[in-house]
Structures are given as structure tokens and as C-alpha cells.
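Only one protein chain is missing; all other protein chains are in place.
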Amino acid sequence: MSPKTTNTSSSAPLLTMRNVHIKGLSDETWVDIINGVDLDLNRGEVLGLIGESGAGKSTLGLAAMGFCRDGCKITDGSIEFDGLDLLSQSRQQLRQLRGRRIAYVAQSAAASFNPAHRLIDQFCEAPLKHDVMARSEAETYATSLYERMNLPDPDEFGLRYPHEVSGGQLQRAMTAMALSCRPDLIIFDEPTTALDVTTQIEVLAAIRDIVKQFNTAAIYISHDLAVVAQMADTIKVLLKGDEVEQATTAKMLKSPKEDYTKSLWAVREYARAEQPLVTGQQPVIEITNVTAGYSPRQDILKDVSFAIHKRRTVAVVGESGSGKSTTARVITGLLEPRMGSVSFAGAPLPANYQDRTRDQLRHVQMIYQMADTALNPKLRIRDLIARPAAMYLGLSGRALEDRVRDLLRMIEMEPDQYIDRLPSELSGGQKQRIGIARAIAAEPGFIICDEVTSALDQLVAEGILKLLDRLQSELDLSYMFITHDLATVRAIADEVVVMKDGNVVEQGPKSEMFVPPHHAYTELLLGSVPEMDPKWLDRLLESRGADNIGDAAIARMK
Amino acid sequence: MSLISVLIWLPIVVAVSLGAGWLFRQTLIRLVNAPTAKFLRTAPLTASFGMLTITIYVTCAVFAPLIAPFGESEILSASFEPWAAPYILGTDNLGRDVFTRLVYGARNTVGIAFLITALAFVAGTLLGIYSALKGGIIDQVVGRLIDVLMAIPSLIFSLLMLTIFGTSVISLVLVIATIDSTRVFRLARSVALNIVQLDYIEAAKLRGESTVYLITREILPNATAPLAAEFGLRFCFVFLMISSLSFLGLGLQPPTADWGSMVRDNAELISFGDITPLIPAGAIAILTIAVNFVVDWLLHRASGLKD
Partner (left out) sequence: MKNLIIMIIKRLALGVLTLFLLSLLIFLSVEALPGDLAQEILGQQATPEAVAAIRRQLGLDLPPHIRYIEWLGGMVQGDFGTSLALKRPIIDLIAPRLQNTLFLTLYTACIAVPLAIILGMMASLFRNSYFDRISNATALSAISMPEFFVGYILIYFLALSGYFPSMANITPSTPLLEKLYACFLPALTLTLVVTAHMMRMTRAAIINILALPYIEMAHLKGIKPSRIIFRHALPNALAPIVNVVALNLAYLITGVVIVEIVFVFPGLGQLMVDGVRFRDVPVVQASSLVFASAYVGLNLLADIISTATNPRLMRQK
């Protein structure tokens, strides 16, 4: 190898990118993904890369390894790692760097581990192939890393196959694997995005601990500012392939310079006033002692009861598998409960949606998480919105056309511009607005919002929340808001229902829910949501203890 | 012709075919509007050759009486006349003009294959989507039944069925269409299963839409791409199948001109070094190759694989 690799003077940056341009193939034309980004990273430094989807974060992260996905190419600029020009290295030379000196931690650990091999074999592969360690040495090292990362039964842990361990454990196992050759640099590509909040914490704690201990430099990619604030020394903000600004974490949080960055921060502050509870009226939707499941042997919901009143928003929170979405399916009539009932304005609803009258169907509408799959891609906006108006209200011809245009104006989209488009010609936020228009076209009394903002970027999400808020007061709507994001709850809810394993563990007005004392699980859930304070994770670990977070803490509750 | 001379001629034939394909593509690009032209430009030479071939076959089938010099089953001379005017490809075992029968064969064989595929498609697609949409016990029962039908190799199954129902054109069409619709059912069901679990179908169900609306407006328009490619593949399959049956003497019955039975009728010539029976067989092969090339291109595009 070239003698330059021995250049280890601590003053020179470990990674230098200059004016990097990357293009990607989209529909048979090359489009810009990264247009001229500079990046410097010193030894032991953690750089947070932040941006919305499509900002080019992952592409830039992979470029730091000299790697491009199929259909991407680096067209200009230079990437230097420890004095080596990565763009002029041969494939073989790059292979010797990857895994050994630069490692990668992917978003989905479940998909990134080979299902056919044991964890320990996958851990040892890089050290063995790069001649860094012997097999036995690598195994001992793995055990020590597993132990350090609080993985259960560290001696035996590596003998399992990927499908035999939980998501949070797998993500830590992948971090351990990245450390297997003691690299100088690790790229973390949204390592906790796919995890629940309580699990996210234990992975964050483990990653931070290990990065500090080995003094490894890292690039931490995320769309979640609060997460990056815990991990990074410096933060770089990207927007559509351009750098917006870069500053140290503390400075970035306190006084962002650019408008775009400020707007990202501002989102978190949106909150509306709690709506007054109208007393003396039947609740719009009342769920009474519902027990339900997909097979008779296993109940997903266990004796769930709560009510939603007129013009109020009830947020149902909980982690994956808590039964939030199943509750929605029972209300809509897609899943018949084994016991219990659902009523609308005092009158019971038939358990199966096929037995409901057209008017009953009209009054319960739904807005979905993924606007992409919630709209038929072959129908035009006009037809998508017109269908419920025509079906339920019997509109046709001129009247129908006018109604569609009114609805488009209500969701703040210019009718002439959008009415003849297909869903694929809209942005994510616009698609979600069409979903809302389709729901209100039925003139319902009640709408279920299933994680409506979680697939959207923060700014767009805020717009959607504001729109829903406005429509609620204009149209006297009641909402059931399914979410795992407590920031959304703070922003829009009047009441909160906390669910865990199919049970309602706590419920009450928002004003009470965010004030202690809580049920232990609610406290854990609330406490696990990262805050925009770089010291948040430190304080949390100090107050709870490193082995009382995430799964371990849940296990203690039982 | 020896093996050596074939090896010399083969690359030349391939090059000329691809060149013709290129010319055809360029001509088409000039004739059509911009978006279609952009689409056509992505066609590799193999697919262009495929499109050209399909065009030629369709022309032959449509204008068969104008192109063919003689009547379809007209007995003109002694059997097995050599290749010489006016019988450019000689005559067959009964003294009919081979070239004429070849042209009519395009109409009969291709036409029947197309009819069968279309029938199988309508039945298989509708049943497959219906089954995926309804799910539960209906899906289970229909699925198992189709599995059993598919557990018999299709050629064997059609032989069995033709024994029972005889070898009339109607029974041929119905038997093969039934067998083929099971394969279409499988694909349509799996495509529909992916669509049915999407939220817009749930939204439509909760709106109270009828089954007919769900199938025709919500599911079918989103299943056209995979189904179109499958149509090509199924056509090839059906076409090879009826040719094989005709070759076995169980397909289209004389005096209808049909490529499979032409091979069979003239097969004995091969042992005298006469390649006449290879011509209808080659006609079958070339059409199937052409359709496969086009389908391969469409599938490649649909899968979004990048070069």
C-alpha cells in the first residue's frame, strides 16, 4: 500500500470532502443528488448529518466509504480519507479500507444481517478477511463488545441467528459488528429510525458509549434533530443536496443562522389550545369493553374502553404491537370484536362494516399514514375526491364539480392547478392533503388519523396538523389520532389514551398527562422521547441508570 | 447444408435480423408521437426484431387470402413436389402448396392461440382478483382446487381431456383455455393480493363500494403492467401447446392448415435431407422468440432494473 497511509498526524482531518457532486439515475436521466458539498471530520469527532428525505444524507454517507449504489455516480470533487484519495483507489484498495478502517451501520439491521449465518460468524468475517485478528481473538472481542452494549447473555448471544433476536438487540449487534476491526470511522445511517422510542434509547446509549470509549470518528445520519443533538459534536444541515449550514451542536440548537434551519426548529413549538369538553351530550364515538384479536386464541385488544367527544381530539399512543391500529380496525368494522361494542352518537354500530348503512359508513372516515398507498395511483384527483361526495351525498354534474373545487380550496390547493393531476404528480404533503379532502368529502362526524404525519418531513407535517386543526373547528369534527410521536400529541391532542400490549394503561386530558405522577409505562414512554437538549441523554441515564431503560425497564414493570 | 456452413450463416442471419429490427424501430420512432417514441427508444434490438416479426405475422394472418397463391386445401399436384415455381416451397404429402398452407397457418394457428389466451385471461384474471379480494374460505377453496388442477402437467392434462371430449376446435379451445386459466389465476391472484392489502382498497371497501367497482376501477387498472407481460408469456405457452398437440395429431384437424400438423405430415422428408418440415416448425419458433423478446423488454422495464 502507499506510504501515505501512515500519515497519522492528529492535526490533519481524518476525512475531507471537497465540492462533491453525485448524480443518480432516475427514469433514464441523470439527476443531481449532491451538488458540491464540503465536509471535514477530525479523529474522534462525531458529525451529525441532518436533512429531510431526499436531502442526500445516505448518499453522502456512503460516498465517505468511496461507495455508490447502483444507478449513482460521483461526478466531481474529491474525497480524502486519512491522506488517501478514495476516488482514485482501485476496487481492491477500497475493499481493504471498507470494514477495516471505515465501517457502516445500516438503518434496518433485520435486513442487513444475512439470515443464513450466525451473528458471531458475521462479526468475525471482517476481522478474519482483513487479517486483523484470529478467529478466537475476534470471538473474545465480540463477547466483550456484546457485554459492553448490555446485550443479554453475551457469551451465547453470538450463536444466535438474526431472526432469533429483537430489533433493538440486532441494531446493537450491528454496531458491534461495525467495531469488529476497530475502525477509524463509522457511518451510522439512521440506526434508530425503525425502532420504538423506548428501544431507541438503549441503542443510542450503547452507540454513544462505545464511540466515546474507542474514540472513533463517526458520521451520524438522521432526520431527527433531537436524536442527533444527543450524539453529535457538530451538525451539518442538508437540503436537496446542498449544505445549508454547519455549526457545533450547542450553537446550532441555540442560534441557527439560516431560515431553513430555524423553520426546522420552530416545528417543535406548535401547540394548539385544548378544546373545551362539551358536557351533557353523547360522545361521538364510544368504545365499550372491546376485546378482539385475529385468532380466537390470542386477543390483541383486552377490554378496551374510551370515548371521543364532539370537536375533541383523542390521541392514542403506544409502541408497535400495542393495539392502536387494531382499535381503529374495530371502530371501522374491519375487525369484529369478540366482546364489547362500538357506538356512534349513542347508537350501536354493527360489528362488521358490510352490515353498516351507508350513513354509518359515511360518518366514520379514515386518513392513512402512507399517502402513497392510500390513493389509487390510476385515478385523477378529481375522481378521488368526487367519489365519496357522489356516493354519499348524491351529487353529480356541475354540483359535484363545484364541490370538488370547494374541497380543494379547503385543503389549500388551487383547484385549476391540481384537479386533473394523478397522485404521482404530487408531493408527499399534497397527497396527504388529498387524503384529508377525500375524508371530509363524505361530511363525516368522526375521522381516524392513523399516524398521518409520521411519514412526512417536519415542516410538511406541521402544515397538515394545522390544517386538521382548522378543519376540526370549521366542520365540528372529532378525531382519533393514532401516533407514536409524543410531539404530535402535545401539538394537537385534547385527551390522551396510552396503550400497551392491548390494554389501556392510562387515559385523561392532555394537561394532566404531561404532569407527573404517571403510570410507570407512561413515564417511560414520555421520558424516552428525545428532547432538543444535548444533555438530555446524559441526564436521563443519570436519573434512571443505564440498565433501567428500554426493554430492561419494561421487563422490570412485570 | 452442413453444420459448418450453418455456423457461418448463423451470425449473418442474426446480424441481418437485428439490423432489420433497428430499421423498423427507427421507422416507428419517426411515425409516432413523442412520448411513444421515447418509450420505443428504450427497446433493445432483440425487442425491435420481435416487434417487426409480430407485425409481419399479423399481416400474413390478416391478408392470408391475398398473399397466398393457391387455395388453403387445394390439391394441386403429386405429393412432395420439390421447391420450384409455381410451388416455391414445394408441395406436401397430399400435393397441396406448402407456401400457401404456411400463410394460412399463420391465420389458423396464431388466431386460435390468441383466442385461447384471451379466454384464459378473462377467466383467470377475474377469478384470481375476486379470490384475492374476498379472501377467507372462498380464496382457500378456489386456491386449493386450482392447485390440484395445476398438479397435472398441462400437456398430460390436455391429452386426457381431449381423449374424453374429442378433438373438435371447440373442445380444443375450451380445454386449453381452462388449463391455461389456472396459471393466469395464480399470477392474477398474487398481483391482486399485493394490491388488495393497500390502503386505498381498504378505503374503498369502507366507503361501501361494490365488488364490481373494486375489481374494475380500483384493482384492474393497477394490475395491467404485470398482466400484460403475462399475456405475452401465456400466448407463447398456448401457441407451443397447440402446435405440439397438432404435431401429435390431436390439435387442429385437417384440412385446416396448421403449422404443427404440417410438420407432422411432412416429417418423413427430413430423413431424405429435405428441410421442408423445418419451415413451419421454424415459423412457430420465430414467432415465439419474437414475443418472448418483447415481453422480456417489458418485464425488464417494469422491474425497474437499471443497467
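So that you can tell them apart, the chains are marked A and B in the order they are listed, and the count of residues begins at 1 in each.
Just so it is clear, a residue touches a chain if its C-beta (ideal position, glycine included) is under 8 Å from a C-beta of that chain, and two chains touch if they have at least 3 such contacts.
This one's a predicted model, so the numbers in the text were calculated from it and none came from an experiment.
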{"item": "Contacts of the hidden chain among displayed chains", "value": "A, B"}
{"item": "Sole contact to the chain not displayed, among A:Y161, A:F214 or A:F514", "value": "A:Y161"}
{"item": "Absent-chain contact - pick from B:L66, B:A84, B:V148 or B:I170", "value": "B:V148"}
{"item": "Listed residues B:T163, B:S190 or B:T216, member touching the removed chain", "value": "B:T163"}
{"item": "Where the missing chain touches subunit A, by residue", "value": "62, 65, 67, 69, 94-100, 103-104, 106, 108, 111-117, 125-126, 129-130, 161, 163-164"}
{"item": "Positions on subunit B contacted by the hidden chain, ascending", "value": "2-3, 6, 46, 147-149, 151-157, 159-165, 236, 240, 243-244, 247-250, 260, 263, 267, 270-271, 273, 275, 277-278, 281-282, 284-285, 288-289, 291-293, 296, 307"}
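Here is the rule we go by: only the chains that are shown with their structure count from here on.
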{"item": "Length of the line joining the C-alpha centres of subunit A and subunit B, rounded to whole Å", "value": "48"}
{"item": "Complex contacts: residues of subunit B adjacent to subunit A", "value": "42, 198-200, 202-209, 217-218, 221-222, 306"}
{"item": "Of all residues in subunit A, those that touch subunit B in their complex", "value": "25, 28, 70-71, 332-334, 353, 356, 358, 361, 364, 366, 368, 370, 373-379, 387-388, 391, 438, 442"}
